[in-house]
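Here the structure comes first, spelled out in structure tokens, and everything after it is commentary.
Of the protein chains in this complex, one is absent; all others appear in place.
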Amino acid sequence: MTENSTMSAEAMNDRLRASPFSRWLGIQVVSFERETLNFEMCWREEFSGTPDNDNAHGGILAALLDTACGYACATRYGKPLTTVDLRIDYHRPAPGKVLKIESRVIKSGKRLATAEASVLSENGELLASGRGLFVV
Amino acid sequence: MTENSTMSAEAMNDRLRASPFSRWLGIQVVSFERETLNFEMCWREEFSGTPDNDNAHGGILAALLDTACGYACATRYGKPLTTVDLRIDYHRPAPGKVLKIESRVIKSGKRLATAEASVLSENGELLASGRGLFVV
Amino acid sequence: MTENSTMSAEAMNDRLRASPFSRWLGIQVVSFERETLNFEMCWREEFSGTPDNDNAHGGILAALLDTACGYACATRYGKPLTTVDLRIDYHRPAPGKVLKIESRVIKSGKRLATAEASVLSENGELLASGRGLFVV
Partner (left out) sequence: MTENSTMSAEAMNDRLRASPFSRWLGIQVVSFERETLNFEMCWREEFSGTPDNDNAHGGILAALLDTACGYACATRYGKPLTTVDLRIDYHRPAPGKVLKIESRVIKSGKRLATAEASVLSENGELLASGRGLFVV
């Protein structure tokens, strides 16, 4: 694996579907444009954090951001990288509908890479965002 | 809700089972001793990050740490608090078996609280750990 | 203090010079354009982390990012806010020359605000970046 190899959206989606957890999460790549990798996911009832409403549990948002950052690295290294650490800011409740996720690489080095991602509502409101560090 | 009210382990487990996501995650409180809240969870096939092995996806570990930190706050505030931000360090692959989680409050203030948690293997090896900030 | 009040670059620089630490650090606002607050600082010999070279100590970069994020909040709240937590990624050694710092608000709420900042070399190379959470 060398930097400057990349991975097609189709290959990313095959790999996401092959992972038991990512398949359950239902996250899929929709496009890669101007250094930004765009994802969508569909809602599952199990994502809800409380019985009172359909807002996503924070763990679901963390999983989406982790996955999106790891796959952003695949656009530079040819495969998703392994997370070393992850930092997440929760900005607003995430309603139980289609969510969009965007990610991009901040810094790609020989041994370590930093990526960031955001979770957005269907109409583009920022719900959660964060960063991860990945080992090459 | 005032500081110095607490929540019993039984009430925490009722609340965890009432949350669609926490019920799916299968995390339950086992004890609260010397300021530390102890949890266990059982493995589900969907937790696996790759088809190659049964190691937990990083999103599962993030969800466990988030939940454990939020409920640590319940020992001081009488209910689990809402996460503002979360920071996670992944130390070792987490094998697909029973995992133990420990959490405790670092600082409890009027408006904000900080808690930390660790995910351990059955034999006590540190797999992931982290901190969260919570709003009262 | 209400959101949507702002603070002029001149007032920010007066306040930076009034702080013993910020004055020592030598950080000053140069412009505020398209939601981004731009700073510069001059090198001091005491910033060096090791006797071998003139690269900035990580603590100096942390102080620059903390200051820049806190003052980004002043563009929304009329004064710099107090840091609750700070997360920093070190990307490259920061040479002992003029450094540029950019910051912007990610989310401004009633009680909490999130801001991000980057430290750049004179020729625009990313040296360190990070985020902070601030209390209103």
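We just call them A, B and C in the order they show up, numbering each chain from 1.
By definition in this document, contacts are C-beta pairs under 8 Å (C-beta built on N, C-alpha and C of every residue); 3 or more make two chains touch, one makes a residue touch a chain.
Given the structure is predicted, the values throughout are model-derived calculations rather than measurements.
Touch with the chain that is not drawn comes from one residue among B:I27, B:L64 or B:L133, which is B:L133. Of the candidate positions C:T6, C:N38 or C:T83, contact with the hidden chain is made by C:T83. Those residues of chain A that touch the chain absent from the view are 84-85, 87, 111-112, 133, 135. In the full complex, chain B touches the hidden chain at residues 87, 89, 91, 106-107, 109, 114, 126, 129, 131, 133.
Residue-level contact of chain C with the missing chain is found at 18-25, 45-51, 56-60, 62-64, 66-67, 70, 82-90.
Keep in mind that, in the parts below, only the chains that are shown with their structure count from here on.
The innermost chain, defined by the distance from its C-alpha mean to the mean of all protein C-alpha atoms, is A. A centroid comparison over C-alpha atoms places B as the chain most distant from chain C. The mean-CA centres of chain A and chain C are about 28 angstrom from one another, to the nearest whole unit.
For the pair chain B and chain C, the distance between C-alpha centroids works out to 34 Å. Residue positions 87, 133 of chain C each touch two or more of the other chains.
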